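Below you'll find the structure, written out as structure tokens, and then a few comments.
For this depiction, one protein chain was excluded, whereas all remaining protein chains were kept in their positions.
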Amino acid sequence: MKQAMHVLSITARGSGLLDISHQVESWLAEQAIGDGLLTLFCRHTSASLLIQENAAPAARRDLERYFAHIAPESAGYEHDDEGPDDMPAHLRAALTNTQLSVPISGGHLMLGNWQGIYLFEHRRQPSPRQIVLHLIGE
Amino acid sequence: MKQAMHVLSITARGSGLLDISHQVESWLAEQAIGDGLLTLFCRHTSASLLIQENAAPAARRDLERYFAHIAPESAGYEHDDEGPDDMPAHLRAALTNTQLSVPISGGHLMLGNWQGIYLFEHRRQPSPRQIVLHLIGE
Partner (left out) sequence: MKQAMHVLSITARGSGLLDISHQVESWLAEQAIGDGLLTLFCRHTSASLLIQENAAPAARRDLERYFAHIAPESAGYEHDDEGPDDMPAHLRAALTNTQLSVPISGGHLMLGNWQGIYLFEHRRQPSPRQIVLHLIGE
């Protein structure tokens, strides 16, 4: 049994869902571990991780609108140190995932046919985001 | 240290919460790993995983009604390729879990007394769902 770790640094173009499946698969392809478990960990509280539909762009737009609706800006938050998109970003991160673990087989993520791994950027002015990748297996 | 993997195929009778704890425990009982970590991964974006109250059926009905309420049908979604329950299914999956990891001791899930593991089917016409089980330990 072995393990490997890496920090993926990703900057989104703006708020919304960004498919990072290919970057994750690229790193996996370089590792000497074929079967095991990959854990992604987002080191931020205003960006998060989500596994979602990778086929229909309309589904991703609906998802972005939905989270804008249930965790809206201008809702009278006490915390707004960094502007109106600060607190909604924390709420949208809390409703989605800081961490995801995906089983690996034959060197590939065992995602379903319609699943992609997304970085969900919640700030309008994105900065570089660090996603820790931890792989264990053999 | 060893690992084991299996794909559990489950078809719900309709939308809602389906207790899969027994199927998971049955597979665990056949493995030569007593202490470790079990990860469940749902290979779909319109069904998800949830650990919830296993005693009161009324609590499960309230949960199902709640998710129907906060991620409703007929909310003017752009994506409705597969009918009115398509996009709400993705939203309800995004709000719950694609993956869950549970520590194992003495060959058993370390669930609390009142916890069960549920497949949360979000489509009205369910199809077979694949849940990957990954176990690591000794």
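Letters A and B mark the chains as written, and numbering starts fresh at 1 in each.
To be clear about the criterion, contacts are C-beta pairs under 8 Å (C-beta built on N, C-alpha and C of every residue); 3 or more make two chains touch, one makes a residue touch a chain.
Treat the numbers as computed from the prediction; the structure is a model and nothing was measured.
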Candidate in contact with the missing chain, chosen from B:I20, B:L50 or B:I131: B:L50
Given A:T11, A:S26, A:T45 or A:Q125, the one touching the chain that is not displayed: A:T45
Residue among B:L100, B:L119 or B:V132 touching the omitted chain: B:L100
Residues of chain B in contact with the chain not shown: 1, 35-37, 50-53, 56, 58-59, 61-63, 66, 70, 95-97, 100-103, 105, 110-112, 114-115, 136-138
Touch list for chain A against the chain that is not drawn: 1-3, 5, 39, 41, 43-45, 70-71, 77-79, 81, 87, 90-91, 93-95, 97-99, 101, 130, 132, 134, 136
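The criterion applied here is as follows: only the chains that are shown with their structure count from here on.
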Intercentroid distance (Cα basis), chain B paired with chain A, Å: 20
